[in-house]
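Certain chains of the assembly are absent from this excerpt, and the rest are unmoved.
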Amino acid sequence: MDRRTPPQTEEGWYVLHDFRSIDWDAWRDAPERRRSQAIEEGVEYLASAERLEDAEAGDSATFSVLGHKADLLILHLRPTLADLDSLERQFEHTALAEFTERADSYLSVTEVSGYMSQEYFEDDAEVEDAGLERYIESRLEPEIPDADFCSFYPMDKRRGPDHNWYELPFDERADYLSNHGEIGKGYAGRVTQIISGSIGLDDFEWGVTLFGDDPTDVKELLYEMRFDPSSSRFAEFGRFFSARRFPPANLAAYLAG
Amino acid sequence: MDRRTPPQTEEGWYVLHDFRSIDWDAWRDAPERRRSQAIEEGVEYLASAERLEDAEAGDSATFSVLGHKADLLILHLRPTLADLDSLERQFEHTALAEFTERADSYLSVTEVSGYMSQEYFEDDAEVEDAGLERYIESRLEPEIPDADFCSFYPMDKRRGPDHNWYELPFDERADYLSNHGEIGKGYAGRVTQIISGSIGLDDFEWGVTLFGDDPTDVKELLYEMRFDPSSSRFAEFGRFFSARRFPPANLAAYLAG
Amino acid sequence: MDRRTPPQTEEGWYVLHDFRSIDWDAWRDAPERRRSQAIEEGVEYLASAERLEDAEAGDSATFSVLGHKADLLILHLRPTLADLDSLERQFEHTALAEFTERADSYLSVTEVSGYMSQEYFEDDAEVEDAGLERYIESRLEPEIPDADFCSFYPMDKRRGPDHNWYELPFDERADYLSNHGEIGKGYAGRVTQIISGSIGLDDFEWGVTLFGDDPTDVKELLYEMRFDPSSSRFAEFGRFFSARRFPPANLAAYLAG
Amino acid sequence: MDRRTPPQTEEGWYVLHDFRSIDWDAWRDAPERRRSQAIEEGVEYLASAERLEDAEAGDSATFSVLGHKADLLILHLRPTLADLDSLERQFEHTALAEFTERADSYLSVTEVSGYMSQEYFEDDAEVEDAGLERYIESRLEPEIPDADFCSFYPMDKRRGPDHNWYELPFDERADYLSNHGEIGKGYAGRVTQIISGSIGLDDFEWGVTLFGDDPTDVKELLYEMRFDPSSSRFAEFGRFFSARRFPPANLAAYLAG
């Protein structure tokens, strides 16, 4: 068999999903002074990251994670891997870190691909379509939506003997993804997504982060997508994380229960 | 292949299965005063949740889990994810939490789907069938049955090359589920179930919680279902948890062995 | 496809395989007084369980587990799940528990099924065959054999696209199991088994506990069975535990190395 | 399908691969006196096991394991499971054990099978072939080769719908294994193997322990075998452990880095 044509891609910001568990026993036992310091330094770290004091571009947000898998999700988008590496380690030097353990993480980078717009890649000339350009920029350098709920999961495309995404012709893959994308449009204004690539960066091929005020909108979108051949035939999912956003200033309230 | 028609769904209460292990070594070593306080605050948390003092609707129950996977299952149903997020963190602030560790959890939301009643979804008019309406309400806002035994497991429908639930026509899926549901009717009065959806919320697609006074009724029901094509051909199961309900007031007796 | 006929089943005693690891570091460091107390309370718990002081029926036994998976297997059979729940928690209140951690467990219930004797189930009349009745009683309320070696593993029957146990006609399943059972008869007097069902109770469908004085008899029996289509085509195995029985009175010698 | 003929087997010594991790933090922190005692008791345990002071037959050896999976492999072969059970627990009573944790283990028993020599099993008469007899004895009661490098892994034969070892006719299996064995002969003098069966004893069906002075000889042998249908079509491998032998007397040097 011949090698299939890969899509061209362009990468934007690197993305770190940093999942942390709170050591609630330590928190309950800590004297008021240390708790105050942890909150102060935690708020400073989170707010500083959201204000982008460490870099010239990017975005950050803080979430409360439901269930036992983690308690906090700190989401960072930055122009370089060095930025993320630094942010990850700087957290460890806050007094808040003493009350957390790393529960999971995911490393990826925002991307646009030739599936979406071959013209964008094929044409050396500048993109004349201002709307397309803005759209592409919004995918490469996305603002984290201001929504209450967030769902994250990593995913692969199947490479099985029966259904092998990587052995489909380019056009067939582009069709699958175009149809798949149509579903999302029906949820415009209710669900926003950040798709980031992770081949060579982490264990799956993509990270999917969905945002919406109503969790059932996200559930319905994903349920509808599961019936789309792009998912039903080719998707392999990792673990799912459900989280609720809160502003850094609410850290004390979050930790108080 | 064309995209298959997803069922319409309506969601009700969010569901958190909160599994905790007791740190028996710490419990044995704790001075009487701290044990009393843990019991007092534990009973207060559990009873308050069962009395719905934190929300306007929902239900909660407490169970003793058999085996090494966990010791306690605290089951909460509430109208919003914020309610569950809050309940989960409030537990950590009780003196009882000091003697527990999170062993597992599952996040889902009650749902009814168009497989059960297409009329309910297709008709803009109000449901005229009062019986159907009551049934749907009992699925969206279920009362936790007052039964001794509870079995919980998460599950997926298969998306394999041979048997792919998500590539079946709608009517075929509805038939499978209708036949599957018939089995349950034979156990009416002996086994009650809460089915909750978790696509985009947790690692599987559904959570199944079965209640009955006699565990062998649950076993027989699930054994019979395993021979039904809806299960034999399409079901993938996660871990199974077996638990016995106890009233919060019995927490001291539970901890005393 | 039509739903296949499930076998009727009758359940007997609930079974808990309680695997514990010894914290040898803590044991070595403990003062003689605490070790004596741990041995005393441990012997009392184990001997009391074997003497059935907690229930009107059942059986219990203690084993030393080979390898790193666990050190102790405490096996309990009791008429109710409440009995097992209580036994499991009572152990935690002995001074011995301080030196152990839960390594694994398995919950199941003894069963006889219509594969073995359809007459037993189909006929409302009393079983007239006294031999059959005694045999069925020995399966539902088995005495733990007094043998040196014990091997435990949980198992499922396959539900794959090629070989799906749950889509076979009843008679074919009964034939498979009848032939499979023949193998065991060749080991009568050397290997005894307790088969217990765990659908809805734990992660697999059955638990298999084999007893014999010579471990190579168990190995040969299972090797022979592996070539039988019932296993070669349909069996999925969990982890295997090998253990050697010892009387509670020998706990001190066991802990002394 | 009919049941396939299992090979007859004869078992020899039981084999315990006891993998331990060193708690290097505790080791660095320990006062010289406790380190001396740990070394003294460790050397005594290991040397005593190698000198067979605990049993009338068998063999033992000590290895340094590469990588994070473990630090020590203590390999014991003994005539009875009771011998291994005792050796495993006796180690826990040395001062060295305080600085180790169990990382993994594998339980098996040496075996010869009818694939190798049907005559040996079929003929009631004594084996007249003195060479065969010595060979069989060397497999049932093997001496641990005095080689620098050791590679251990457990393995299964596949029972898939396409390739099912346990549904092949006896002669076909014997041919596969005979051809497979030919490969090993090309490495005579460079690689020696101990094959031990573990059906009913541990999670896989066999343990394979290979010995050689040059690790690349072992790598080449296994690479060559991987192209042999017996492996390419039927082998499922567990984890691989690489280790280097050292004499008990060198324990101090080993712990000193």
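Chains: A, B, C and D, in written order; residue numbering restarts at 1 for each.
As a convention for this text, contacts are C-beta pairs under 8 Å (C-beta built on N, C-alpha and C of every residue); 3 or more make two chains touch, one makes a residue touch a chain.
Since this is a predicted model, take the numbers as computed values, not measurements.
J.: Quick one: how many copies does the complete complex have, if 4 are shown in place?
T.: For the whole complex in this structure, the answer is 5 copies.
Operating definition for what follows: only the chains that are shown with their structure count from here on.
J.: Determine the set of chains touching chain B that also touch chain D.
T.: A chain counts here if it touches both chain B and chain D, which gives C.
J.: What's the rotation, in steps of 5°, that superposes chain B's Cα atoms on chain C?
T.: Rotation angle, to the nearest 5: 70 degrees.
J.: State, to the nearest whole Å, the distance from the C-alpha centre of chain C to the C-alpha centre of chain D.
T.: Here chain C and chain D have centroids separated by 28 Å.
J.: What whole-number Å value describes the gap between the mean CA coordinates of chain A and chain D?
T.: 46
J.: Can you list the chain D residues in contact with two or more other chains?
T.: none
J.: Looking at which chains touch, is this a line, ring, star, complete or other?
T.: It is a line, because the chains touch in a row without closing up.
J.: Sort out which chains touch which and give me every pair.
T.: Contacting pairs: A-B, B-C, C-D.
J.: In the complex of these two chains, what residues of chain B are touching chain C?
T.: Per the touch definition, chain B meets chain C at residues 22, 24-25, 27-28, 64, 66-69, 149, 151, 153, 160-163, 179, 210, 215-216, 218-224, 226-229, 231-233, 235, 239-240, 242, 244, 254, 256-257.
J.: Hey, which residues of chain D end up touching chain C in the complex?
T.: Residue positions touching the partner: 1-6, 9, 11, 14, 16, 18-19, 81-82, 84-86, 88-90, 92-93, 97-98, 102-107, 109, 159, 161, 164, 166-167, 197-203, 205.
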